[in-house]
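Quick one: the structure is below, questions incoming.
Missing here is one protein chain; the remaining ones are kept as they sit in the complex.
Here the chain labels run A and B in written order, and each chain numbers its own residues starting at 1.
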Amino acid sequence: MSIWEYANPAKFMRTTGAMLPWLLPVAVAATVGGVVWGFLTPDDYRQGSTVKIMYMHVPAAMMAINVWVMMLVASVIWIVRRHHVSALAARAAAPVGAVMTLIALATGAIWGQPMWGTWWEWDPRLTSFLILFLFYLGYVALWSAIEDPDSAADLTGVLCLVGSVFALLSRYAVLFWNQGLHQGASLSVASGERMSAVYRYPLYLAMLGFAALSLALILIRTRTEIRRRRLAALQARELRS
Amino acid sequence: MIRLRARDLAVSRGGLRVIEGVDVDLSAGDALILQGPNGAGKTTLLRTIAGLQPPAAGTIEAPEESIAYAAHADAVKPTLTAAENLAFWARVFGGSDRGVLARFDLADLAGRPAARLSAGQRRRLGLARLAVTGRPIWALDEPTVSLDRGSVARFTDVLRAHLGQGGIAIIASHLELDLPARVLDLRAHRAAPGRVARPSSFNEAFG
Partner (left out) sequence: MRALLLRDLRLAIRAGGGFGLGLCFFLILTVLVPFGIGPARAGLAAVAPGILWVGALLACLLSLDRIFALDHEDGSLDLLATSPLPLEGVVAIKALAHWLTTGLPLVVAAPVFGLLLQLPFAAMPWLVLSLLLGTPALSVLGAFGAALTVGLRRGGLLMSALVLPLYIPTLIFGAEITRRGAEGAPVAAPVALIAGITLASAALIPFAAAAALRVNLR
């Protein structure tokens, strides 16, 4: 059995149809659990209670990037292997990623106000997320502007490839500015322990929740896209005969 | 020996097959006229043969870079003169534009900007471009639109000469052309709706 079997629309619908009733409750429970558990942790000695927004900010930021990577993989699969479900999955993922980016930006602004005394700062990390958001918007706009789904899938695929290179390039280009206000990575293994377990476990749970939630939303949206294409195909055939 | 073959060709427009099961076998000196009502897929078939879009199924065999395509649009730049327009395409295709304007009765208009040509004169300029490509297979989409009777006759002469020199022509036309040509009625090849083995579009994959 090959993994590509799941690219068959009927097989995809069956599999995801069986998955979602489990995935969705797990996603909601882990997200709510992680965020609430995070709120019950003691205040940070330096950042006070504001640190608790981390339980939304960090997972959302993580998913903002991961969803783009998923879109990139789906686009490459579409361009190379021409599996239609893959193109639809890339399309379905874009708004989810855009919302995750927006959550990361908004929670970052709310966190930044008490911490740095400003809602917005042209700091490398913030700026690269804003740029990522622009790329999401462009991708979604191109999909919705082109009527013919075959052209739209190909063109957005090419845009995703080129956009990924330039998003990455922008990420490093903004480092050219002075070192920003943003702290380094929250959970880095290499540089040793930075965060105590009290804060770390709720964060892991919230990350799991956001990942599962994104996956569930993408699957639901992909299923909707498949049904929409099916409807369009039937209507087109109806018009012809 | 130049030859154009298409086997079991299916072409699609907007993700839906319009015609299928088309077999074409043309060799030097042959002309084929495509007939069918609007929307039958004449333009789509010509664009597919010209290589502008991939066939939904089937194969097309023709020598590399042998097909010259003339669409509805004339690809004439209004700010360039007739001679400049033609010279440009001659250089792009590596052909020669010597004497071509005269053959299409445009010699007197050579220095005139294409913006000041009439619709019929522009059309003739668009068709003259075929002659400068130096390509043996001509794929023509409604070549006689906006031509008067004299121009149609003149164009038919050019076509006949082209075929006489071992060329091939596929023509989508409503007008009867005075040519020894086979006729392919696309109504007989109208695609039947239904599932296809290898979907080439979203509409086929989800239909």
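Details
Just so we're on the same page, contacts are C-beta pairs under 8 Å (C-beta built on N, C-alpha and C of every residue); 3 or more make two chains touch, one makes a residue touch a chain.
Since the structure is predicted, the reported quantities are computational estimates derived from the model, not experimental observations.
Looking at the complete complex, one finds that the omitted chain is in touch with A, B. From the options A:7, A:35, A:115 or A:174, the residue with contact to the unseen chain in the full assembly is A:174.
Within the whole complex, the absent chain has one touching residue among B:57, B:76 or B:127, and that is B:76. For chain A, the residues in touch with the chain missing from this view are 131, 134-135, 137-138, 141-142, 145-146, 151, 154-155, 158-159, 161-163, 166-167, 169-170, 173-174, 176-177. Against the chain not displayed here, chain B makes contact via residues 47, 50-54, 65, 67-69, 71-77, 79-80, 84, 88-89, 91-94, 129.
One rule holds in what follows: only the chains that are shown with their structure count from here on.
Here chain A touches chain B in the complex through residues 9, 84, 148-150, 153, 226, 229-230, 232-234, 236-237, 240-241, going by the rule given at the top. The residues of chain B lying in touch with chain A in their complex are 14-16, 193, 199, 201-207.
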